[in-house]
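With one protein chain held back, the other chains of the complex are shown just where they sit.
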């Protein structure tokens, strides 16, 4: 399984990421998830979210999760970007792309990966202002 | 629910589609699926697939499915493009984007929509050569 | 009344045509039209159990009444995506 992981304060350029997708004619399914910061948190309006990470541990935990995805599903590649620092509402904080031969395993792997990320990867949200 | 549907023989420009995504800071989840033509069909190598459609009925059936998605899930928008005619292996034949407040409904709606499409929308695959 | 029938996907190869017209009595149902179709195109009959039927743009069943001026489509299982 090819993997590409990035935790960065830079905005996530989804157009560029899609443009850089590696060619493959063996994967029939490409599933892409963008988590966008909403303009409210528990029904109170917010400007954005400040993402704090224990960076080294977050990378390590992401790698463990990717190992587990690889063991469980026939996924050909995963690209994952998590933005850190201040992310204004309307911008993307998480971008995940999964390629697999069929859509079923991509859907299952994506749902599992995001659920687990929210339990295991040390990143915290601080809404502002 | 906003909707945008296109059945066309033109290649699907995913980068452009992502770039044209309407802004929204109320939707936390954007899920995007690309169905890519594989270089084999039932384990025999192929160059590509020629997609035949009963065009008017396909559009009508897609609209009925989108009506049902709208009734079942709090989806904010769906954009769907199905390519017709000859699609070489490695190129995208189906592109679907679903925006919703949370990822759960986007995942459920996407899985449902593609399953139903494969039962209801009159499009047929003719592998070549 | 005259009913137009279109054949899609490999049904066009099986019948050798993309469309045909049939005369059926007013008040006929889809199943009665199918009998006339299979009489003219017996090679299509073996596909009957998996045949999908539409009147104009909507799916129909064999028991459905044929409206005046119906355009019927017959096709094999669909496979978009």
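A, B and C are the chain letters, set down in written order, and residue numbers restart from 1 in every chain.
The rule is short, and it goes like this: contacts are C-beta pairs under 8 Å (C-beta built on N, C-alpha and C of every residue); 3 or more make two chains touch, one makes a residue touch a chain.
If you're wondering where the values come from, they're calculated on a predicted model, not measured in any experiment.
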Left-out chain, listing which of the shown chains it touches: A
Of A:32, A:89 or A:121, the residue in touch with the unshown chain: A:121
Touch list for chain A against the chain that is not drawn: 35, 51-54, 56-58, 60-61, 82, 93-94, 114, 117-126
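By our rule, only the chains that are shown with their structure count from here on.
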Chain B to chain C, fewest steps along touching chains: 1
Per Cα centroids, the chain farthest from chain C: A
Computed distance of Cα centres, chain C from chain A, in Å: 48
Whole-Å gap separating chain A and chain B, where each centre is the average of the chain's CA atoms: 22
Sequence positions of chain B contacting 2 or more other chains: 35, 114
